[in-house]
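Dropping a structure here in structure tokens format, bear with me for questions.
Excluded from the complex is one protein chain; the other protein chains are retained at their positions.
Here is subunit A:
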Amino acid sequence: MVTSNPFSAMFGRSPFQPLLAHIVKANDCADQLLPFFEASLQGDWESAAQLRENITRLEHEADVLKTELRLNLPNTMFLPVSRSDILDLISVQDKIANKVRDITGIMLGRKMRVPESLAEPMRHYMHTSVACVAQARQALEELKDLLESGFGRNVSDVMQNMIRELHTLEHQADSQQVEIRRQLFALESELPPVDVIFLYKIIDWVGELSDRAERVGSRLQILTAR
């Protein structure tokens, strides 16, 4: 009887809940990055491995949420936003967790230790990047209020401000990246070349992390603009 009642059957499951749950997972995942980095600096590979395990687990949970959202979004579903925008947004979100997994994977696999003199700027750089992810999550969480208000101007203004903040953070991460690259270049001759190659790679990827967080913001803007 339950399934056939045309009236209750019309109320579909909201795709926004899994969407929000997903960014929370992605953010949790990114939050493990700094403790992981500290552990790697100490050479404490045991706890680093532990943290890395957390990250893979969270990344996997995010994957499950992503699949669930995709499966529960048949094209008969009528949504207040474009269906394809939601699907785009979740795949961009998913790349955040993937990037964290990649960064920690390579660092753990090669037991990479960032040179002493680079540790401080690198810490700040990672911090900014992780903050970008947190900011993206915060902006996304406004979606709940936005839905409740029936896409009111007040809430969307708050969301726009958060996305603007996110842009600023990402910009900051960009300039930090330039600075670190410059410092690494100065050290290049003293370090084993293969290590240097991978250090550049890590720097690159941390930058990509903030880049992807920013892209979540832009996608969110597209999703809510109409």
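A few notes on this one:
By our rule, a contact is a pair of C-beta atoms (placed from the backbone, for glycine too) under 8 Å apart; a residue touches a chain by one contact, two chains touch by 3 or more; residues count from 1.
Basically, contacts and distances are computed from a predicted model.
The UniProt record for the undisplayed chain lists the protein name "Phosphate transporter", from the options "Putative aldouronate transport system substrate-binding protein", "Carbon-monoxide dehydrogenase small subunit", "GvpL/GvpF family gas vesicle protein" or "Phosphate transporter". Screening A:Leu65, A:Met126 or A:Val155 for touch with the missing chain picks out A:Val155. Between the chain not shown and the residues A:Arg13, A:Arg164 or A:Arg182, the one that touches is A:Arg13.
Counting the whole complex, the residues of subunit A in touch with the unshown chain are 1-16, 74, 76-80, 145, 147-155.
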